[in-house]
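This report refers to the structure that appears directly beneath it.
The complex is shown incomplete by one protein chain, all other protein chains being positioned as in the whole.
Labels run A, B and C following the written order; every chain starts at residue 1.
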Amino acid sequence: MLKPLPQSKGRLIKRRLPIQPAFHETDMMGVIHNSVYFLWFEQGRLQIMLEVLPVEEALQLGVFMPVVENICHYRKPARFGQPLLLYTSHHLQSRYEGRLVFSHYLIHEKQRVALAYGQTAMTLVDARTGRLVKTWPDDIWRRYQALK
Amino acid sequence: MLKPLPQSKGRLIKRRLPIQPAFHETDMMGVIHNSVYFLWFEQGRLQIMLEVLPVEEALQLGVFMPVVENICHYRKPARFGQPLLLYTSHHLQSRYEGRLVFSHYLIHEKQRVALAYGQTAMTLVDARTGRLVKTWPDDIWRRYQALK
Amino acid sequence: MLKPLPQSKGRLIKRRLPIQPAFHETDMMGVIHNSVYFLWFEQGRLQIMLEVLPVEEALQLGVFMPVVENICHYRKPARFGQPLLLYTSHHLQSRYEGRLVFSHYLIHEKQRVALAYGQTAMTLVDARTGRLVKTWPDDIWRRYQALK
Partner (left out) sequence: MLKPLPQSKGRLIKRRLPIQPAFHETDMMGVIHNSVYFLWFEQGRLQIMLEVLPVEEALQLGVFMPVVENICHYRKPARFGQPLLLYTSHHLQSRYEGRLVFSHYLIHEKQRVALAYGQTAMTLVDARTGRLVKTWPDDIWRRYQALK
């Protein structure tokens, strides 16, 4: 059984992202395919995390930030052409707890109806060994703490 | 908080599916992108559910089987060219509980290491009204009960 | 060498679309996967064609606008995070020639370097019979002629 993701209770970081579902993201049932929501969640998570660790810097440092858990709960189907809003939030950790958890909340921009919500968790890994990084490089940790 | 998915305890239906990760499914970190696992889970779920309700018949009957919940827990990255095996299982419900839950377990075919596991849930919906179908059409229910 | 598709010489319709390559669109070579450019071209084409025929109306009328030809010539790899611009153009036909051709030109927004160019062609088809529609419904044709 999958357990709900534990989250720290630190300062809350929030971002809002406009989403425009694309034609190719639909499936033959006429709605956005269930896998696409995770692509949107990723954009929400990166909205926050690219401020902390840009991809080029991650490649230079030899660290990855793989997703270790993805959850989505679907309430109403998203459709092509509907303007959506994705709200992503994250509780800042005062001490690194081994992984970062993000909450995602997708709404229809005009009807203000919740279409889906979910949680994703990522961690920090050494690219060569594949092992968890337990202590973050100073620079990155400072930028993480400075998130607003 | 997301709660673990409740499951009935009926007869266990199991399927095995060979998976060949494709080049385009990789991302710039050199591994299969996290969203792709849900495409594989879907193939596993459809391995079972297409025996119960083929897509053409669903379209004729005017019913959809949307995914209402998707969970994936990632343990080791899947890579391009690695032959994988996806095990999907489902506890048959003796009475329809409003949704069907599937468990997915992805392993490296040769190393027999678990790469990921997850759960997905789907339901039955009237295509026109978008409402849940509470009683299944007889034929489909019979085929569901006859699953092996 | 890419041979240009034959095009009518009518009034030129042009659109510009900002593109933000997404992380999941990269592949293990660190660049945007070659298939993704066609998703962008589609957004460019729809920028024009949704003014003529919204998807809901197409479904009501029972007509499809399938792509019949896709061409892309790649010059430099697009990368995650690079802001791009997609220019799409179309020569308006004074009489329907059986298909509509669109030209696509993708540039790096800041470096003003061409990354790729291509052409796509679509046609109008009766959804039930799968046959080409030779005469367009009046409304749609009027809107097509009114494109600016």
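Following the convention adopted for this analysis, a contact is a pair of C-beta atoms (placed from the backbone, for glycine too) under 8 Å apart; a residue touches a chain by one contact, two chains touch by 3 or more.
Note that the coordinates shown come from a computational prediction; the quantities given were computed from them, not determined experimentally.
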Query = Considering the complete complex, which visible chains touch the unshown chain?
reply = A, B, C
Remark   = Of the candidates C:L17, C:L50 or C:I71, the residue in contact with the absent chain is C:I71
Task = For the chain that's not shown, point to the residue among A:T26, A:N70 or A:T88 touching it.
result = A:T26
Remark   = The one residue from C:S35, C:S94 or C:Q145 touching the chain left out of view is C:S35
Ask   = Residue-wise, where is chain B in contact with the chain that is not depicted?
value = 22-24, 39, 42-43, 46, 50, 54-55, 80-81
Message = Just checking the interface: what residues of chain A touch the absent partner chain?
response = 23-24, 26-31, 33, 35, 80
Inquiry  = Just checking the interface: what residues of chain C touch the absent partner chain?
reply    = 1-3, 6, 28-29, 31, 34-39, 42, 55, 64, 66-74, 76-77, 127, 130
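Everything below uses one rule, namely that only the chains that are shown with their structure count from here on.
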Request  = Identify the chain pair joined by the greatest number of C-beta pairs in contact.
outcome  = A-B
Key: chain A and chain B: spacing of chain centres that average the CA atoms, whole Å   = 23
Query = In angstrom, rounded to a whole number, how far apart do the mean CA points of chain A and chain C lie?
reply = 31
Note = In chain A, the residues touching two or more other chains are 39, 42, 55
